[in-house]
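Structure provided below as structure tokens; questions to follow.
Apart from one protein chain that is not included, each protein chain of the complex appears where it belongs.
Letters A and B mark the chains as written, and numbering starts fresh at 1 in each.
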Amino acid sequence: MLKKISFTVNGTPVAIEVDVRETLLEVLRNRLGYTGVKKGCEVGECGACTVLIDGTPIDSCIYLAVWAEGKEIVTIEGIARNGELSKVQKAFIEEGAIQCGFCTPGYVLTATAMVQSGKQYTREDIKRELAGHLCRCTGYQNIIKAVEKALEEERKEGGSHAANR
Amino acid sequence: MYNIQGYFEAATVEEATAYLAANPDLIIIAGGTDVLIKMHHGQIEKARLLSIRGIKSLQGIRRLEDGTIVIGALTTFTRVGDDPVIKANIPVLAEAALAMGGPQIRNVATIGGNICNGATSADSASTLFALNARLQLQSRQGERVVPIQEFYLGPGRVDLKPGELLTEILISPGDYQSYGGHYIKFSMRKAMDIATLGVAVLCRVQGGVLADVRIGLGVAGPTPLRCNEAEDYARGRAITPETIAEIGKLAVRSTKARTSWRASREYREHLVEELTGRALRVAVARAGGIKIA
Partner (left out) sequence: MPDTVVGKSVSRVDAVAKVTGKAKYTGDFVMRDMLVGKILRSPYAHAIIKNIDVSRARALPGVAAVLTYKDVPRNRFPTAGHPHALDPKHRDKADRTILTDKVRFVGDAVAAVVATDELIAAEALKLIAVEYEVLEPLLTPEAAMAEGAPLIHDDCPGNILSSGGYEIGDVEAAFQEADYIFEDELETSIVQHCQLENHISIAYVDSDGRIVIITSTQIPHIIRRIVGQALGIPWGRVRVIKPCVGGGFGSKQDACLEPLAAAMTLAAGGRPVKLELSREECMIDTRTRHAIKYRIKTGVTKDGKLIGMHIRAIANTGAYASHGHSIAMAGGSKFRVLYPMRALKYEPYTVYTNLPVAGAMRGYGSPQITFAVESHLDNIARKLNLDPVEFRLKNLVQAGYIDPLNGNAVRSCGIHECIARGKGLIKWDEKKARYKGQTGSKRRGLGMACFSYGSGTYPVGQEIAGARIVLNQDGSVQLQIGATEIGQGSDTVLAQMAAATLGLPVDMVHVISTQDTDIAPFDTGAYASRQTYISGMAVAKAATEVKEKILDFVRGMTDIPAHALDIEDQNIVYKHSGEVVMPLAEVALQSYYDPVFARPITSDTSNNARINAFSFGVSFAEVEVDLKTGKIEVVEIYNVHDSGKIINPQLAAGQVHGGVSMGLGYALSEQMLFDEETGKPLNNNLLDYKLPTIMDVPDIGVDFVETFEPTHPFGCKSLGEPPTIPVAPAIRNAVFDATGVAFARLPLTPQLVFARLKAAGLVQEGGDGCV
């Protein structure tokens, strides 16, 4: 059963017919080529498939594609602008928060949402916000540092308008 | 890809009940964090789904003039945990909401789905039990309100009649005002885990005496449950270590825990005793100083 839906991905409008059986993860990866969205479990347990929907991190593996109607979706491919890495991306590189990299896109998106929220986070808050992602490589240490750093940079600049840069 | 054989969307409660009346086999899907997982594991096969996500009237939380707090069935856990009305009036429910899953799950999982899924481990349930929450159910035939204790029938089974939808969760002012509460989720991990035991304790304190204690437990039996014997004992007693210890002991009597590979019955019972006491201590502290009419 097909259904025609429209949404945006990284600002680009998309109008396609999706199969109601498809997940957003599948449509993004297989049909639209956003392969930066990863799949680690298909049941909401690992966070590798995280994308932002209207600014909120969700697991795209348990989100039916038809639900994307009218939504603004951001994937990892939409975070760097014109080849320039965002604060979060830079912090991930600088702090050594990346190893195999399979969990990285998901973390970067959740961290981006945090940076954009304009909220203040304690270290404990940061952990709680990142707790929907599993990483087997890094022991999480440098990921926490990277997110702390990105939040700090954002705070210094004092505005959420620049969060994506 | 999920093996979905049919898919419908309702934008209003009326539309939803009409769909359900016409197609009794439809499975309601809200956040989908239980339904889709069950489909993935083959526990639900070839389902025809009715999505109620689009029903705006069921999203959000309000406080009525009489103090009743109304939580729409489609309210997400993130919202419950963050909502000013909940934080100001029933902080223990916010605490329970944030103990659930992880952020991405909480961003889509609904409190209505948590209840209707019928799991004894549902993180909202023990607290809602302790709060004497009432559930508003609606079908083409009309509305009814059921206390949450009566709604749970068995593991994974709830009292949803064919064609019925959970619309709202109601909490009366008398059930939360002046109460202090605490929810302990005992699990192997501090996030992304299913409770080994969930303990929600609410209490009201008056002049150094336990005016009222309500204990809701999850995973202490096939459904969430209340500890009536312990609660009856507690009422009117002075707050002493002995009382608290006894309440913990009596709480075990209401449980019907079983041994599974996740934990043994003995261990769960021990945890009931120990954690009921711990939760009560915190609840007492939080209830302390509150003037009770």
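Simple rule for what comes next: a contact is a pair of C-beta atoms (placed from the backbone, for glycine too) under 8 Å apart; a residue touches a chain by one contact, two chains touch by 3 or more.
Here the structure is a predicted model, which is why all the values come from computation and not from measurement.
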Worksheet, complete the sentence: Only one of A:M114, A:A131 or A:L151 touches the unshown chain, namely A:A131
Worksheet item: What chain B residues would touch the chain not displayed?
Response: 1, 3, 41, 102, 186, 188-194, 196, 239-242, 244-245, 248, 261-264, 267, 270-271, 274-275, 277, 281, 284
Worksheet item: Which chain A residues would touch the chain omitted from the figure, given the whole complex?
Response: 21, 29-30, 33-43, 45-46, 48, 75-77, 79-80, 85, 89, 92-94, 96, 98-105, 108, 127-128, 130-131, 133-144
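Convention: only the chains that are shown with their structure count from here on.
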Worksheet item: In angstrom, rounded to a whole number, how far apart do the mean CA points of chain A and chain B lie?
Response: 30
Practice prompt. Enumerate the contact residues on chain B facing chain A in the complex.
Written response: 1-4, 6-7, 9, 32-33, 36-37, 40-41, 51, 53, 98, 101-105, 107-108, 190-192
Worksheet entry | Touching residues on chain A, where the partner in the complex is chain B | 1, 3, 19-23, 26, 42-45, 47, 50, 56-59, 62-64, 66-67, 110, 128-134
